[in-house]
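The complex appears here without one of its protein chains, the remainder shown in place.
After this line comes chain A, so read on.
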Amino acid sequence: MAMKESAFAGTDEEISNPRGLPITGNFAINPADNITGYKSFQAGSFKFHRDEYFCYVTTPTGVHTMPADAFLRALMRDVAWGFFYGTVNFDQVFGTTNYYGEVDMFMGATNEAYTAAGRDFVERFKADKLMDVFKQMVSDWTNEGYDPFAAPMETGVPWGIKNGDNDEAVSRERVTARRMVGLPGDTPVRTDANGYPVNRMFADVVQDQPEVHAEPGFEHEVSAYNLFAYLSRSDVTWNPSVCSVVKDSLFCPTSEEYILPVEHGNDRCEWFIQLTDEITWNVKDGATGRPRAIINMKAGDCCCMPADIRHQGFSAKRSMLLVWENGSPKIPELIRQGLAPDVAVEF
């Protein structure tokens, strides 16, 4: 669930376009509504507006309604993750699929009832153009005191008419260590002093530091830090950050509480290593949304999400999850050619 670099920075390879869609332009940001105070937005034939409780997506095939809290949490991840790897289903109807440079935005395209009824609708956009609209949408629709990255019990409410903003929260920079957290010149460890107190659910996580005895001249190489303490101080949920890098192998641990705000549809295998506590994953078919499995992960469990499913996690107590990604720029081309495996290991 993390990107090594901007996901909408395409590669030199041909961009996959399985639906053969043309690029759509026609973006608009409309003035604030006189009653609610919120702006409305348009990308191609998709129109977006919100009121005190709900967000609405309108296309030529219909109107889809989502609660404002669920929509904003999902929109926040789609923005923060740069459209991510594969599909970000905001719910069972609306979402985006990343083709790394271009993005399909859809209503009902991953819902077999919508597709069977011919009510699905898809348009394709340049990723950076659509991202610009999404960023302005999450900024305008997030009120003062509400943080869509935070667990619901640790933030304000998203409801009501337009009331200020929380741009500091919605424009957080994703943490991406270049080699390892804590190395000189790399991502710093989290402390009270730099604004990262220990989360209430991790008050029992020991905050000690490893003994580091580097001989003179080797201080940049002999290095260690307390990863669990680092994660206990995360101020966001379901937002992995890169903590160590072996070529394209990215350790992206994160703290999880409540519900993963999207159903993430994989386009490649993705590994989860449960570091503490417990998460339950509902797994559905990536193309149709039909249930396929329920996975219960406890501390120490290791599990791979196949490339043809979508998944959504539930964490009753804040937990630490190591999300492990392969950020190789070669993978989109392998996917386009049908050469990327659906399953990581066969035995």
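Please note the rule applied: a residue touches a chain if its C-beta (ideal position, glycine included) is under 8 Å from a C-beta of that chain, and two chains touch if they have at least 3 such contacts; residues count from 1.
In this text, contacts and distances are computed from a predicted model.
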Name of the absent chain as recorded in UniProt (options "Dihydroorotase", "Hydroxyquinol 1,2-dioxygenase", "NADH-quinone oxidoreductase subunit" or "3-methyl-2-oxobutanoate dehydrogenase subunit VorB"): "Hydroxyquinol 1,2-dioxygenase"
Contact partner of the left-out chain, one of A:Ile23, A:Ala117, A:Val157 or A:Cys302: A:Cys302
Residues from chain A at the interface with the omitted partner, ascending: 179-181, 183, 200-206, 208-215, 218, 221-229, 243-249, 251, 269, 271, 273-278, 283, 285, 290-306, 317-318, 324-326, 328, 342-347
